[in-house]
Every structure is written in structure tokens, then in C-alpha cells.
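This part shows chain A:
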Amino acid sequence: MTETILEVKNLEANLEDGDKILKGLNLTIKAGEVHAIMGPNGSGKSTLSKILSGHPAYKVSSGSMNFLGQDLNELEANERANLGLFLAFQYPLEIAGVNNLEFLRMAYNSKQKYHGLEEADPLDFDDLVESKLEILSMKNDFLNRNLNEGFSGGEKKKNEILQMLILEPKLVVLDEIDSGLDIDALKAVANGINAYKNAGNAVLMITHYQRLLDYVVPDQVHVLSEGRIVLSGKADLALELEKKGYDILNAKLS
Partner candidate 1 sequence: MVETKSNSILENLNSQDYKYGFTTELETDSFPKGLSEEVISKISQIKNEPEFMLEFRLKAYKAFLKMSEPEWALLNYPKIDLQDVIYYSAPKKKTGKDSLDEVDPEILKTYEKLGIPIGEQKRLEGIAVDAIFDSVSVANTHKKALAEIGIIFCSISEAIQEHPDLIKKYIGSVVPHTDNYFAALNSAVFSDGTFIYIPANTKCPLELSTNFRINTKGSGQFERTLIICDNNSYVSYLEGCTAPAFDENQLHAAVVELVTLDNSEIKYSTVQNWYAGDENGKGGIYNFVTKRGKCAGKNSKISWTQVETGSAITWKYPSCILLGDNSIGEFYSVALTNNMQQADTGTKMIHIGKNTKSTIISKGISAGKSSNTYRGLVKMGERAKGARNYTQCDSMLIGSHCRASTVPYIEVEGDSNRVEHEASTSKISEEQLFYLQQRGISLESAIALIISGFCKDVFKELPGEFAAEANQLMSLKLENSVG
Partner candidate 2 sequence: MPNLAERNKNEIEFIEQIFRASSSMLSNIPNIRSRQETAIKRVTELGFPQKSSEDWKYYDSQPILENFFTLDICEINKLDKEIIRKHRFPECSENLLVTVNGHFSKELSSTSLANKNISIIDFNDPDQLKTHPKEEEIINQHFAYKINQEESFFKACNTALMSNGFLLSVPDDTEIQETIQILHFSNESCFNQTRSLIHLGKNAKLKIIVSYIGLANSHFVNNAVVELILSEDACFKLDKIQDDTQQGILLYDLYARLMKNSNFEYNSLDLKANHSRDNIKVDLLEPGAHSDLSGFYILNKDRKAHNIIKVNHLTPNCTSNQLYKGIISDSARAEFNGEINVSEGANGTNATQLNKNLLLSNNAHIDSRPQLSILADDVKCSHGSTVGELDEDEIFYLLSRGIKKDDALAMLTLSFCEEIIQKVTIDSAKQHIRNLTLENLDTKIHTANTVHKLK
């Protein structure tokens, strides 16, 4: 039997001080699968990614999130990351004065340490990073800049994918990774995702558009509306949504 990576059951969540955003969400992702979540603005897509990864602004009020047999609710954001949950941010943060390469190594070693593995020394780590840079057709000087500081939108997104490749998570959540990318950058990002994908891990893509799905073909497409998944289907569901818009939801649901 294939391993279950993520199992979300009847998840309800709200902002720390108020509004309910998820209202009974169910989602199961197994190893080797690629899922896509689409949905209108304000449906709770980005919120889902933040709740999964443990953003402190949100509170789970009921339901469960099980990741590789562990209750995510019990874990801090960094523990979830070390366990293998990776969120590629829609708006990656800029951090002044922090060297990109040093940051990557620190993140990598945090994970090694968490799993009781040996930490990488700078030289070995350089080799690891360089092999990944090639996949994304990124230049070396990228590493000597400060973390996302002054990066273009495309560079920031590529940097997210680079981090993903290095940290080798079990589940990646890509929050609108395709927004603001030109076609070359989109291809590079898709290359990175496809290079990462294997039978033992899984991908959850949150997107507005079909175009990313041309390069990374999903096994399942879900439509999120008003805090729950209202419709699921195969890759062609995304095409249909793209053509006809979310109005078809009403038709399909009724």
C-alpha cells in the first residue's frame, strides 16, 4: 500500500482574533501524488498553506492534520519543516544582511540535526548546492547575495524552489508559485518541481491558473470554495475551470 503523507480531516480554522476561514476541509495526499488546489479569491487557498505549515496567526478550532503519522497541531513551524513539510511562499520574505548560502546551510543542517544526521561542512554543502543550481539554470553569484534582498519576483520564486531541492521535503506546498513569472522562469520552476518529484514524496500546488499545470501535471484537482473542498477531479477539471470560470461550480454542484 502506498504511504499516506498528509491526511486532513474536517479541518476548521480561524484567524487568531476572529474570522473562520476553513470550514470542514478534507484532503488526503499519498506518496507519489501531485495535487492542485484551485478556487476563487478569498476561498481560503493561501490560508490552508499557512495553517498546514503552522503560521502563528491562525488557530485550528477542530478537525485534524496528520502528516507522516504525526499530529501537525502538536508541532512548531520549524519542527514541521524538519519533518519534511515545505511551503514555497507566495511572497518570500527579504532578510537584510543574511547571506543566502549561509542561510541554506543553516536550514539544511537544522534538518540533519533533527534527524540525528551529520551536519554538512561548507565544502560538501557547496557541492550539493551547485548540483541543484544547474537544475534551475541559476548562476552561482545568486548564493552570495542576501536572502531575497533586492531579488526580482522571478528570482525569489526560483530561490524557493532551490531551497526545496536542497531540503528534500516529503511534501511541498507551492503557494501560487507561478504568479509573477515569465514563461522562462515558469519553465525553470516547473523543471525544479519535476526534478524533485518521485514515488516517495508529494506535491500540493495552490494556483489560480492552468498554465503551471501544463508543465506539472496533477493527479488530482480540487476546488476550494468558502473554506472547504467542493469539487475534486482529474487534470481535465482544471482545463474546464480555466475555460468556463468558477461559475460552472454552481452548475456542477446543483
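With respect to how the candidates were assembled, all candidates are chains of the complex that A comes from, given by their letters.
As a convention for this text, a contact is a pair of C-beta atoms (placed from the backbone, for glycine too) under 8 Å apart; a residue touches a chain by one contact, two chains touch by 3 or more; residues count from 1.
Note that the coordinates shown come from a computational prediction; the quantities given were computed from them, not determined experimentally.
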Looking at this complex, which candidate touches chain A: 1 or 2?
-> 1
For the chain A and candidate 1 complex, residues of the former touching the latter | 16, 53-57, 76-78, 80-82, 86-87, 89, 92-93, 95-98, 103, 106-107, 110-111, 114, 146-147, 163, 167
